[in-house]
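Note that one protein chain is taken out, while the other chains of the complex remain in position.
Chain lettering (A, B and C) follows the sequence in which the chains are written, and residue indices restart at 1 in each chain.
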Amino acid sequence: MFIANIYITLKEGVFDPQGTIIKHSLETLGFKEVSEVRMGKFVRLRLNHQNKEEAKKEVEQICKKVLTNPVIETYRFEIIDSLTF
Amino acid sequence: MFIANIYITLKEGVFDPQGTIIKHSLETLGFKEVSEVRMGKFVRLRLNHQNKEEAKKEVEQICKKVLTNPVIETYRFEIIDSLTF
Amino acid sequence: MRFGIVTFPGSNCDYDCYHAIRDILGEKVDYIWHKEISIKNFDCVILPGGFSYGDYLRTGAIARFSPIMQAVKEYTEKGGLVIGICNGFQILLEAELLPGAMLVNKNLQFLCQTVNLKVENYNTPFTLRCAKERILRIPIAHKEGNYYADEGTWPKLKENNQIVFRYCDEQGEISDEANPNGSLFNIAGICNEKRNVLGMMPHPERASEAILGSEDGRLIFESIREYVKKL
Partner (left out) sequence: MIKEPKVTIKLALQHGLTKKEYQQIRDILRRTPTFTELGLFSVLWSEHCSYKNSKPILKMFLIKAPWVLQGPGENAGIVDIGDDLAVVMKIESHNHPSAIEPYQGAATGIGGILRDIFTMGARPVALLDPLYFGNLQDPKVRYLFAGVVSGIGDYGNCVGIPTIGGCVYFDSAYTTNPLVNVMCVGIAKHKMITKGIAKGKGNLIVAFGNRTGRDGIHGCTFASEELSEESEKKRPSVQIGDPFTKKLLLEASLEMIEAELVIGMQDMGAAGLTSSTIEMAGRGKSGIELNLEKVPLREEGMIPYEIMLSESQERMVVVIRPKNFSAVKKICDKWELNCAIIGKVTDDRKVKVKRDGKVYAEVPVKALVDEAPVYQRKGKEPAYLKEIRNFDFSSLPEPSNYNEVLLRLLSSPTIANKEWVFRQYDHQVRTNTIILPGSDAAILRIRGTNKAIALTADCNGRYCYLNPRKGGALAVCEAARNLVCSGANPLGITDCLNFGNPNKTSVIWQFKSVVEGMSEACRALNIPVISGNVSFYNESQTHSVYPTPVVGMVGLIENLSYVTTPWFKDEGDVIILIGETISPAPSLSPALGGSEYLKVIHDLVKGDAPSLDLKLEKRVQKTCLEAIQKGIIKSAHDISEGGLACALAECCIMNKRKMLGANIDMLSDDRFDFLLFSELQSSIILSLEEKHLSLFKKLTSENKVSYKILGRVGGERLTVVRSEVGQASRLSMIDLEVKTLSDKWRQAIEVLLKG
């Protein structure tokens, strides 16, 4: 049993409306040291695989095919050997 | 200069409708080994701080006050010494 | 002629399109359930607005895997007319039947309001009845209508005249103020190179009767009809 932690972010160069607005509100709230904010997604999968390599391959597929849109997003992930989700 | 990577997830025990629907579609698409999906947010901050401890304190504040609602969400973050965002 | 309207789980405007076509345009129309695997005897297929699969992952991201989408793809390859409205547009982007992607509106808010549209290409099956220089008033209702295309893509859109509608002001001027959602070049609708697939964020079915405040949207359905009848 594995856990996959997947981090999805907007590609560099793609304008991030959410990040921009959060940055602005942080500024208004006095958090002046933040110079940039980017928003992304964090997806966690619990996998029944026995084999880590296979798990990795499948997660790669899932990211490519389903979880991200390559026009605007990139991803990275890690597979953790873990029982607790 | 530091980068903060912040991971926000729904608290354990809070039902995640988004994750549930995505799990269901993964199943339909033949990804049968995925037994649970939880959706969360991934936020990246670029910080101008000189001091890592201070950066940490500020990010803690930002998470608590702005980025999450402790009623339904939890977070964890890491501070990385980095120049590239 | 006969229109087909695809119903995905979470489609909302299928009903509105159905009404506009049957009761206002006076043409035949059927719903097509998303699990169908073929498209037969339709002159035009509509992918309606709404929130297919709740838009829980990204807009349109899950709907593109519905069985019907393979059939839609084949249908367009054979030259069939497909129009994606709002969520339908988003699905067409995700299914790569149209280039580019949608980002969240620049102010992060859902926007329900009537916009002015400039028709940039009258030479499509969807716009041939629009009078030159006439500004269309049609409502939008979306949170993710901020159209994006990368540098490898948008020059081609321009070159091929694939930009069909742009947000403008009442005088037809294209400006940042007239851009409700931050969309690239104020884009509100585009078509494919072959001109048989249109995606648009505004809802023509909401502007097809005087009682609803505008009849400009009907021009789009009437264009389709005229095009099909001439075939």
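The working rule: a residue touches a chain if its C-beta (ideal position, glycine included) is under 8 Å from a C-beta of that chain, and two chains touch if they have at least 3 such contacts.
Not measured: the values here are computed from a predicted model.
**Q** The chain left out here touches which displayed chains?
**A** By the stated touch criterion, the chain not on view contacts B, C.
**Q** Out of C:Arg58, C:Lys143 or C:Arg195, which is the one that touches the chain we can't see?
**A** Of all options in C:Arg58, C:Lys143 or C:Arg195, contact with the hidden chain holds for C:Lys143.
**Q** From the listed residues C:Phe3, C:Phe51, C:Tyr75 or C:Phe126, report the one that touches the chain absent from this view.
**A** Answering carefully, the residue with contact to the hidden chain is C:Phe51.
**Q** In terms of residues, what is the contact footprint of the unshown chain on chain B?
**A** 10-11, 13-18, 21, 24, 69-72
**Q** If the hidden chain were put back, which residues of chain C would touch it?
**A** Chain C touches the missing chain through residues 9-10, 12-13, 15-16, 19-20, 49-51, 53-56, 109-113, 139, 141, 143, 203, 205-206, 209, 211-213.
Definition applied: only the chains that are shown with their structure count from here on.
**Q** Report the inter-chain centroid distance for chain A and chain B in whole angstrom, where each centroid is the mean of the CA atoms.
**A** Spacing between the chain centres: roughly 8 Å.
**Q** When the centre of a chain is set as the mean of its C-alpha atoms, what distance in Å lies between chain A and chain C?
**A** Each chain reduced to its C-alpha mean, chain A and chain C end up 30 Å apart.
**Q** In chain C, what residues contact two or more other chains?
**A** Within chain C, the residues that touch at least two other chains are 57, 62, 65.
**Q** Please output the residue numbers of chain A that touch at least 2 other chains, ranges allowed.
**A** 66-67
**Q** For a test of understanding, state which residues of chain A touch chain B in their complex under the given definition.
**A** Chain A residues touching chain B: 7-9, 19, 22, 25-26, 29, 31, 33-49, 55, 58, 61-62, 65-67, 85.
**Q** Quick check: in the complex, which residue numbers of chain A touch chain C?
**A** Result: residues 10, 13-15, 17-18, 21, 66-67, 69, 71-72 of chain A touch chain C.
**Q** Across the complex, what residues on chain C touch chain A?
**A** 57-58, 61-62, 65, 93-94, 100-101, 103-108, 146, 148-150, 182
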